[in-house]
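I am attaching a structure below and will ask some questions about it afterwards.
Note that one protein chain of the assembly has been removed; the remaining protein chains are unaltered in position.
Now for chain A:
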Amino acid sequence: MTTTTTRIERHHYDVVVIGAGGAGLRAAIEARLAGKKTAIISKSLFGKAHTVMAEGGAAAAMGNVNSRDSWQVHFRDTMRGGKFLNNFRMAELHAKESPQRIWELETYGALFDRTKDGRISQRNFGGHEYPRLAHVGDRTGLELIRTLQQKIVSLQQEDKRDHGSYDARIKVFSETTITELLLDGDRVAGAFGYYRESGEFVLFEAPAVVLATGGVGRSYKVTSNSWEYTGDGHALALRAGATLINMEFLQFHPTGMVWPPSVKGILVTESVRGDGGILKNSEGKRFMFDYVPDVFRKQYAETPEEADRWYDDPDNNRRPPELLPRDEVARAINSEVKAGRGTPAGGVYLDIASRLPAEEIRRRLPSMHHQFKGLADVDITKEPMEVGPTCHYVMGGVEVDPDSGAAYGAVRGLFAAGEVSGGMHGSNRLGGNSLSDLLVFGKRAGGHAATYVDQLTGRPRVAVAAVETAVETALAPLQRDTGENPYTLQQDLQAVMGDLVGIIRREAELADALVRLAELRERVAKVSASGGRRYNPGWHLALDLRNMLVVSECTAKAALERRESRGGHTREDFPTMDPQWRRVNLVCSLVGDTVRLERKPLPKMRSELIGLFDRAELAKYLTDEELTEFDALVAADAAAADAATDADAEKER
């Protein structure tokens, strides 16, 4: 047997952080500052994690551009964006702490764009009431990750000075993939994985593990996500006994490029439609007029002539239907494609070339023009773009304690932050809220992991048998030569998820998806990878597949269960929001090999927080029962306020 001769490199750490994106790095910094010996593990090279791709900015209510901004307003926007399904405490902490986290970055050396008076400039973004996104051109994510990377280097330099070695207290293990968390009873005892470079195994013994592994987008055909996004952290947490929430909520962008392949998944900004771009199917028909829902009829044009007049005279004409909300547009595109009127690549045409003169397009959309010309040799002034819904972000993730980031469920010593954690964004994430989320909850998770280690009386121990099993599981695909190619399996999984659990969902399709996922599970269990252990991407994918599969099952199950449409979950058979469903979180856990789904009530917002909202607005989300409670609260507050003013008046006298 191979395992008897497999020697395993071992390391001891206090805190092991899995993931070197914004959340992971911030967590590691905090754990190291708390004096803990910390390891950072990443599937790719240091500084290349997904965070690097974020463009828009990081939302924080600093009030630099509009001084009326405050954490309360930011909190409100976040809850609205998430359709009130957010964990209110996380949204609150996020809104309160983001400014400090951004300012802190400046002390690490970050250089954000500035306002005239020398402060951090902030830009407008969809869903944010005031200009709120701290940014550096369109490369904010790069600035964020580089700054944190350089902060870690500076800590290592301190350690070198004090302890003689850069790696004395914080070390980065790049191109290392964790495949298993190891437990001692219900406590985390370590993490097991392999070096991508050599294929050698490595065991980290540590009482606390912080998951910061990002998202799951690779399970979809068209996605803006990289190969890293195979839901590893989600799956590791499940297998360790933790729970996932909100897995049915995925953010799709209606117009991502689907063709040519070099730009597949890259987003086309909404302003292309705002500036006159129209959507056409393969028959050349401008189809959006067929998809205006009744509730929007009054605001949207009925004929192309009227729609075209709107661009010049918006006051006397109704809007073109291309400007319907994102989910409506995505639904329409989806229907056209399913009806067989899509482009060969499975999208529709977004045409601005025939609508505006070339110079005008270049003037209004310089970066779009430049990007597509440069990346794909597509000239948007000459030809239409092929676009379709693109998987962008997963709202769901590890169910955590809002304050500490500690995973709920049957495991201790496991923490999660960033995209891999759930609850903060509810059913939909506002642009820019992710980058600040990484910092706020990364810091919290790292700090609380350190505290957890401090209060431990004994170190959990790794069981030899568990390591053996992990080794066997990892080597299995290499030892089989009868199974299927991992790339084929990945494509099939992507087809199931893209076609059946995509942006618009139907009961029958979701049920079908579950059947197919079960079939895929059998095939994935038998996957085989050719080649050796050194830097073998086929083998790596074969190991990732099982994570993608279990996470996809969670999404499909939860999507089937939630019989309403909300944020990133659209059910064609239940097209509206249902206040009863707002009170429910769907919680996934693993029993043996199967995903179990449970309903759990949402935590109730504290009175001073719910008091920040207008009754008229709440009426859209809350049940009658909750509204009555709200009214009672308001009445009580008013009475208290009256009493206070009376008392004041009394004193005056």
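Throughout what follows, contacts are C-beta pairs under 8 Å (C-beta built on N, C-alpha and C of every residue); 3 or more make two chains touch, one makes a residue touch a chain; residues count from 1.
We take it that contacts and distances are computed from a predicted model.
Considering only "ATP-binding cassette domain-containing protein", "Phenylacetate--CoA ligase family protein", "Cobalt ABC transporter permease" or "Succinate dehydrogenase/fumarate reductase iron-sulfur subunit", the record for the omitted chain gives "Succinate dehydrogenase/fumarate reductase iron-sulfur subunit", by its UniProt protein name.
Residue A:167 is the one among A:167, A:454 or A:637 that touches the chain missing from this view.
Within the set A:118, A:340 or A:592, the residue that contacts the chain not displayed is A:118.
Of the listed positions A:124, A:317, A:404 or A:485, the one in contact with the omitted chain in the full complex is A:485. Taking the whole complex into account, chain A touches the unshown chain at residues 3-12, 14, 37, 44-50, 52-53, 62, 99-100, 103-104, 106-109, 111-114, 117-119, 121, 136-137, 139, 142-143, 146, 150-151, 153-154, 156-157, 163, 165-169, 171, 173-176, 195, 197-198, 200-203, 205, 226-228, 259-263, 265-266, 280, 282-284, 343-345, 349, 351, 354, 374-378, 382-386, 461-462, 464, 467-468, 485-488, 491, 529-532, 534-539.
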